[in-house]
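Some notes on the structure that comes next.
Only one protein chain is missing from this complex, and each of the others stays in its spot.
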Amino acid sequence: MSKVIRTALFSLSAAALVAATACGGNNASPSGSTATSPAGSSEPAGSANTGKKVTISHAVGGDSPSRDVWMKAIGEAVGVELDIQVLPLEQMEQIYKVKAGTNDLPDLISYHPGARTRDDLQAKDKLIDLSDMPIVQNILDDIKPYYVEQDGKVYGVPGQALKFGGIAYNKKAFTEAGVSIPQSLDELFAVSEKLKAAGKVPLYLSAKDSWTLQIPGLAAFSYDQLQSPGILDKINTNQATFKDAAHFIEAFDTMKKMVDQGYVNSDYLSATYTNGLQAISEGKAGMYPVLTSAFSTILDTMPDLINDVGFFPWPVEGDKTVTVWPPMIYGIPQSSKNADAVKKYIEFFASSEGQKIYFDTLPAAGVPAYKGVELDESKLLDPVKEMIEVTKTAKQFATVDFSVVANMGAFGQTVQEILMGQKSGADLAAELSDILAKNAKAKGAPGF
Amino acid sequence: MKTRSLPVGQIVLIAVLSALSLLILVPFYLIFINSLKSPAEASELGLAFPSKLEWSNYSKVFEVADLPLAFTNSIVLTFSSVAIILISAAMAAFAIQRRKDGWSAALNVLVMLGLVVPPAIVPLYKVLSFFHLNGTILGVVLINVATRSPLSVFLANQFLKSISKEIDEAAIIDGCGKYKLFFRIVLPLMGPIMVTLFVFNSTFVWNDFMYVLYFLSSGKQMTLPLTMYLFIGQFGSMWNLVFANILIISAPLLIIYFFAQRFIIAGMTAGAIKG
């Protein structure tokens, strides 16, 4: 019997030897490995001028089956191959930061806009300035500050469509309950009462994915920006704090009130984001706070139900605002050896032709980030139409978590505490102010 | 084994163990049965038999992610990491356990450190980059070996205590060289622990996705756990697909384990006969 073991172990050690020799081989010639040639390997394998197609390595966050389709189409149009590395959205920026430290970023990255990420990535030293690209002039004026620096430098251009934060609602459920879109928080409660009477979950919350709990407050913060102009700049220079953001605080207290009055799904603490999307699409729930990127996911997973879903901004009495999440940025690391090919790729993506491919493949993507791009009205999905309607009347502010001076971390866990009655919206505001102050200080931001 | 003469005791024992096994088997059954349901039936998360067996769930999972590629990568990564871990750890344990001097004491401390200290991602990245190994499978293999091997050295060390030094001495007197002694005599005797370590380490490496995420940089290097992580992020509410995905990814390890079992049994019987 021990013979069997001996044979097994022998083959094992043989395998190890083979592996070890293979190591030696790889060490000697890094180009022999399947990896994209890392920065620093002697001669780049894919220099752009040969007749062979250039392969662009491209990191993206979160998976989506339709993405491969449009990316390939655009790649084909400009004659490049794409090597797409999908990273989980939550870990994406940490990975970039680590890779930036060793100049090992892929040829094309997409990252969140805002000073915080840009500083984290050390854009000045690590990314190529794209200000001479003509498409920069086409970026929508509202979101330009998120792409064009005050000194005119451009460390990346929009690589997606604009998305918004607010509430997704199920139109069939609303009709059944005989309610219309609430225009104030009082109406939100009235609508919830009627939805409950109609046997629906009025407001769906998915605390298991705690980031989804942040949306109402972030969406409501734009009312603070509307009503106390300059509040964001003051927060960023330590002259004000989140404690001064009344609507931000009220949004979280409102969620808690909804829970107390039985308007929220009873399993909200174990529910996930995908549960929420399902509930709102199937009409089991009436309302669900989301970013409008949710529509693309619904389209991917439950295409038959997409047109049952609609969208409205966080309801506060008076003039309406809506919080916009400026699109992820396409940036080209300075370490890229294929920068010219990547520029071509981006240029085509931003052109009306490229945008057409993008929006045809992703009809629920959102609002184009480039001027002069006309969406085919007849092809628009219902929730997207409503979203565009909202953006025509409501004043837009970019989300505060992209706009603060330093990282304030994820605060969904504290919102869980609010919902369970351990803390209040004011406590959260105080906590966030504290974290922001500490992180801004560690970063050396002026005023802290 | 003379226990055969106690049938009543055996029956009671088997009954108790069977009851306990349900704690394990029911969750596995839950995974399996729900992977064959329609989305609506699966969302009840129950144990009932599906009204119709949806084998197509499995092909759907295959469609969404490039599983064949991920499979190949996972297999290459796992087997080369585990092979190097096993051989290097067994050799190191041999030196550490048999020697009684400053070296072995110092190495013992190093092993303990490896059990306790977390790997530091960022400095590790710089080291890899220094050797031009970032973005290569080999780099991840070496990291797996470095971070996972202390446990194996430790366990092999413990096991070696039970193999008497008298065997070594007899072999040396017979004119055995040190390498022959280790590879031909001691290593075969370490069979049971080696198989155990093989199973432990394959599990670690196969299921890891952090290192893959940080240290590889191409879509072509995608591994199975990473596809599952991304898949659940998107299709998390489709329990049928999620469970199908879990089964697809766990099946190879379960098969390895069932297979390895036989060797463990072989080792056991060999010991018994010798006695």
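Note that the chains take the letters A and B in the order they are written out, and that residue 1 is the start of every chain.
The rule we apply is simple: a contact is a pair of C-beta atoms (placed from the backbone, for glycine too) under 8 Å apart; a residue touches a chain by one contact, two chains touch by 3 or more.
To be clear about the criterion, contacts and distances are computed from a predicted model.
Asker: As a check of understanding, state which of "Carbohydrate ABC transporter membrane protein 1 (CUT1 family)", "Thiolase family protein", "Zn-ribbon domain-containing OB-fold protein" or "Fumarate hydratase" is the UniProt name of the chain not shown.
Answerer: From the choices "Carbohydrate ABC transporter membrane protein 1 (CUT1 family)", "Thiolase family protein", "Zn-ribbon domain-containing OB-fold protein" or "Fumarate hydratase", the unshown chain carries the UniProt name "Carbohydrate ABC transporter membrane protein 1 (CUT1 family)".
Asker: One chain is left out of this view; which of B:36, B:82 or B:193 touches it in the full complex?
Answerer: Counting the whole complex, the residue in contact with the absent chain is B:193.
Asker: Who touches the missing chain here, A:74, A:98, A:115 or A:294?
Answerer: The one listed residue touching the chain not shown is A:98.
Asker: Looking at B:36, B:143 or B:212, which residue reaches the missing chain?
Answerer: B:143
Asker: Footprint of the hidden chain on subunit B, which residues?
Answerer: 1-4, 9-10, 13-14, 16-17, 20-21, 23-28, 30-31, 44-47, 84, 87-89, 91-92, 94-96, 98-99, 101, 103, 107, 110, 112-120, 122-124, 126-128, 142-143, 145-147, 149-151, 153-155, 158-159, 161-162, 168, 172, 178, 181-182, 192-193, 196, 199-200, 203, 206-207, 209, 225, 228-229, 232, 236, 239, 242, 246, 249-250, 253-254, 256-258, 261, 264-265, 267-268, 271-272, 275
Asker: Under the stated touch rule, tell me which residues of subunit A contact the chain that is not displayed.
Answerer: Spelled out for subunit A, the touching residues are 90, 94, 97-98, 100-101, 120, 122, 125, 207-208, 210, 266-267, 269-270, 272, 407-410, 412-414, 416-417, 420, 422, 431, 435, 438-439, 442-443.
In the analysis below, only the chains that are shown with their structure count from here on.
Asker: Just curious, how far off is subunit B from subunit A if you go by their C-alpha centres, in Å?
Answerer: 35
Asker: Flag every residue of subunit B that touches subunit A in the complex, lowest number first.
Answerer: By the definition above, subunit B touches subunit A via 43, 64-65, 79-80, 83-84, 86-88, 121-122, 125-126, 129, 131-132, 134-138, 141-142, 183, 187-188, 191, 194-195, 198, 213-214, 216-222, 229-231, 233-238, 263, 266-267, 269-270, 273.
Asker: For subunit A, which residues count as touching subunit B in their complex?
Answerer: Answer in residue numbers: 1-2, 4-6, 8-9, 12-13, 15-16, 19-20, 22-23, 26-27, 30, 33-36, 38, 40-41, 57, 59, 62-65, 83-89, 91, 95, 98-99, 101-102, 104, 106, 272-275, 277-278, 297, 300-301.
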